[in-house]
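All protein chains of the complex are present and in place, except for one that has been dropped.
Chain nomenclature is as follows: A and B, assigned in order of appearance, with residue numbering initiated at 1 for each chain independently.
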Amino acid sequence: MSETVNTPPSATDLKSIETSQTFFQIVYSQFKEHTAAVIGAYLIVFFMLVAILAPAIEWATGTDSDSQNVFNRYKPPFTTVVAPQDVRENAIQTFIRTNPEEATKIQTALLAKNLVQPVRPEDALYDWVNLEKSKALETIQTIDTSKKAELIKMINNFQSFHLFGTDELGRDVLMRLVYGTRVSIGVGVLVAIASAVIGLIIGALAGYYGGIIDTVLMRVTDSLLSLPILPVLVVIAAIDLKKVLGGLVAVSQNLFGDAGGNLAQEFVNNIFSGGKESIYKLVFILCLFSWMTVARLIRGAILSLREREFILASKTLGATDYTIIVRHMFPNVVAPLLVSVTLGVGDSILFEAALSYLGLGIQPPMPSWGNMLFNAQELIYQAPFLAVLPGILIFLVVVSFNFLGDGLQDAIDPKTVRR
Amino acid sequence: MKNLTGILLAVTLVVACTKKEAGQTADVQAQSTTGTKLTNNELKIGISQEFENFNPLIASMVATTYMQRMVNRTLVVIDADGKWVPQLAKSIPTLENGGAKVVKLGGKEKLQATWEILDNAVWGDGTPITCEDFALSVKVASSPNVGVGEKESFTQVEKIESVDKNPKKCLFTYEKAKWDFYQLGNFYPLPKQLEEAVFKKFGAQKEGYEKNSLYSKDPTNVGLFNGPYVISEMQLGDHVTFTPNPKFYGVQPHIKKIIVKLIPNTGTLEANLRSGTIDLISSLGLALDQALAFDKKVKSEKLGYEVLFQPSTVYEHIDLNLDNPFLKDVRVRKALNYAINKEDLVNALFEGKQQPAIHSITPRDPWFTADPAKVTVYKYNKREAERLLDEAGWKVGADGIRMKDGKRLSFTVMTTAGNKTRELVQVYLQNQWKQVGIEVNAKNEPARVFFGETTKKRAFDSMALFAWVSSPENTPKSTFTSKNIPTAKNGWSGQNYMGWSNPQVDKTLEALDTEMKPEKRIEMVHEVLKAYTDEVPVLPLYYRSDVAVIPTQLKGYRLTGHQFPETNVVENWNLE
Partner (left out) sequence: MTTYILRRIVQTLMVIVILSYVCFSLMTLMPGDPVELMISANPKITQEDVIRLRAFYGLDQPTYVRYFNWVGEIAKGDLGYSRTYRIPVTEMMGPSLQATFVLSMGSLIFSILVGIPLGIYCALKPNSKVDYIVNIFNFGGISIPSFFLGIVLIIIFSVVLGWLPAGGYQTTGMQYDNLFIELLDKAKYLILPIISLSVQSIGRFSRFSRSAMVEAMRNDFIRTARAKGMSEQVVIWKHGFRNALIPLITIVAISFSSVFSGALITESLFAYPGVGRLIYTSIIGNDFNVAMISFIISIAMVLIMNLVADLLYGAADPRISYK
């Protein structure tokens, strides 16, 4: 054996050679060289974190993304808004009504310590609630009550700072953007993954079986590719989902009897609860029109894999088609699929924005960057900030995904020229 | 190749540098655009809605109606004060002045009225307007092959014949003896000398007349128009140019050329105005929010514009679904109404530029009343609302929302998604109702789903917020009578989305159509309004206002706030 003749490599050398053999290490080291892609990746991680942590951010800043204030609309950035007297008094009235005993206790305490000087004793809490924020908080700290947290929260809510100002309904723009990140990136990622799965299945079927299956599937793919996407999306977005799904319920009732009908009805009701149907609808229609490129890519890859020896070998060994496709072929197409998914996210975000911008995408009050831009464009001269911010965010995220995809492609495919 | 990139880079640099100067040039620019002196030579009007071919029988878009009045006139019209006045007619025939009378023809009660057309009223080509032009309109509108929108406004006239051998003195015989026979505001004549031949030739084909009418084949033919202006150029989807009609029967207009330009994106209307692409934003342009913001800017920067607000007949309200088990109780409906502070609402959201509503009839309508003896007026009264709810058995629960039999007093208010004003109102109302212990959730749908499915099929579970467009002295039959409750059986026809059924109201409104005495009609309407406000099938909110932005030097411009727009007096507009 040759190893016995030559000096055997030292253990560390061997280790470094072996580790450098792993595919992902190569990819990673190549990827690191693509500065823009790395920056993009960091930005994406940041936005993903924002999206995931949106409720935490909301809790930490104490501003509610949905709380509207019609008296403080279109406030410029860096504005502090203070709630008017009637809002304060209504809040404390509700508090007194719901916790009568506790309220009396606090009232007595307030009067006893002479912290407020009301005209009539029953006005003590009303006077307290109208105090300046720091004073009110200071006062409540000295009082012993089980409802302290609730009252502190109430006082905190009366004064809110808006870093990016407020929108047309007086909502905090920063929090809207944070939640918009959730919707926009969520839709983008979901669509990209779903369309990758669809494309993977269709491409694999067409590529592996060939013949009539291939012809039919590829004709459908080509036809869909030749549809003018935006106009068709406009039509589909305008379709009443309830009507279509109502038909679905009727069909399943016919097919599977009442049980099936009920199940379908429940499914439909689920979709329409919580005002989220516009998201489902958007994800659905974007998926419908974005799997084709993936399908073509996978088909091409599978076609060439089909003729490879290891596939022939497993065929002769009697492996099922399923095993061959899933176990032997899919691992070989993961890399290009990953690239295509990454690039797909950017496209989906752009389409979501475009449809929402036309008023046909995500429906208010749920924020998405696209519909925020749509809402802002009417008053673009009075409140340009409202339009510019979501626009910049869309741009940043899409460009990050595109750079990431580019970086991955360069790293994965040794044939491409490195920059 | 090198040069090209060099040039490109240079261009990019120049652009980048000029961007920095943008801030400094802004003020200069603002002054120069608004400082431009306008003259009577030209006025450019911006609209934000699409318009269509001008055939007055077929056109139905609001933007076309807006422009139609500049080129075509009718026998009568409602003026800016809300009164019916003659236009092509010398006077309005009435039963009192003997111009109209009820007759028995073939066993049926009919009405005949004599309309006399102005002697100098001619078409743009000089042909006098005669009774035959009106007769042609009726003939075309009656044809089953022509897609006339509002057919009844033409076919209510059975026969038109000239009397006393005077081609301009016409005897109209109406199908039914209805009191509102003289309201022929949309009854346009057709130029017989041009259109009769077309109708003869193509009228037998389906849509044959529409396709071949000179209004679509030769839209700039002066003979098609009788108003102060004629169309000299038209491009659908972009603009229409109007020039004075020298044959116009009235005073010659002051402005030598009017261009109406379509700017579909309301967000860029202001940019177009300030960059001088347009000089005026018509009532079909800005949203109220934009107008309020622009009004402030005009005042603070002293721009040469005036923002006009005119209360209109558009009635914003909430239809209550009376099939909802909670809403079946009239006390709950009244409480909902008492809990709304409408005065506050219009002040907070609209800066007082829109008016609160107490029922469906506007203050400028002769039928209007706010007399507490005649109708029930709901002044904001939180305590009364709470009292009514307590009485109805709804007790305040732990979270401040009222409960009864283990159920929360919770409703869903639906409206058109993306309509900012309505969404604002929604939020405002939610807040006010919460204060009396009523939970209201918002659910919004795109307009076409909302109107095409939800309201049409009464698929809203409790509340629907939207508007009715009305006009003075318009019978509320289609929204009030039980016959008009949409059901699957009647093919979802009718607009009584509340499901309000009151036999007395049905009867009164049926009788209203043929009641000839104006005082009696007012009494009947008040009777209906009494029921409407007592039973609260609808929560009235406010009347919308029309808004327009005009250059300060424009005189004679007055918004009307109803379906006959300001272009009715376009000949009075003057820039000098």
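Rule of thumb we're sticking to: contacts are C-beta pairs under 8 Å (C-beta built on N, C-alpha and C of every residue); 3 or more make two chains touch, one makes a residue touch a chain.
As the structure is a prediction and not an experimental result, all values here were calculated from the model.
Engineer: If you put the missing chain back into the full complex, which of the shown chains would it touch?
Structural biologist: A, B
Engineer: Quick one: say which of A:63, A:139, A:166 or A:402 touches the chain that got left out.
Structural biologist: The one listed residue touching the chain not shown is A:402.
Engineer: Decide which residue listed in B:493, B:514 or B:552 touches the omitted chain of the complex.
Structural biologist: Reading the full complex, the residue touching the unseen chain is B:493.
Engineer: Please pick, from A:87, A:111, A:213 or A:238, the residue that touches the omitted chain in the full complex.
Structural biologist: Touches the omitted chain: A:238.
Engineer: Of B:471, B:501, B:553 or B:574, which one is in contact with the hidden chain?
Structural biologist: B:471
Engineer: Just the residue numbers, please: which parts of chain A touch the chain that's not shown?
Structural biologist: Residues 36, 219, 222-223, 225-232, 234-236, 238-240, 243-244, 346, 350, 353-354, 357-358, 373, 377, 380-381, 384, 387-388, 391, 394-395, 398-399, 402-403, 406, 416-417, 419 of chain A touch the chain that is not shown.
Engineer: Residue by residue, what part of chain B touches the chain that was omitted?
Structural biologist: Against the missing chain, chain B presents residues 1-2, 4-5, 8, 18-19, 22-23, 25-26, 29, 32-33, 42, 44, 50, 52-53, 55, 58-62, 144, 147, 149-153, 186, 206-207, 210-211, 216, 233, 235-239, 241, 257, 259, 261-265, 267-268, 271-272, 274-275, 277, 448-449, 451-453, 456, 468-471, 474, 478, 484, 491, 493-494, 563.
In the analysis below, only the chains that are shown with their structure count from here on.
Engineer: Any idea how many Å lie between the Cα centroids of chain A and chain B?
Structural biologist: That pair's centroid distance is 41 Å.
Engineer: Please output the residues of chain A touching chain B within their complex, sorted ascending.
Structural biologist: Its residues touching chain B are 68, 70-71, 74, 90, 94, 97-98, 168-169, 238, 240, 242-243, 275, 359-360, 363-365, 374-375, 377-382.
Engineer: Which residues of chain B touch chain A in their complex?
Structural biologist: 265-267, 270-271, 287, 289-290, 293-294, 297, 348-349, 396, 398-400, 417-418, 420, 423-424, 427-428, 435, 442-446, 448-449, 452-453
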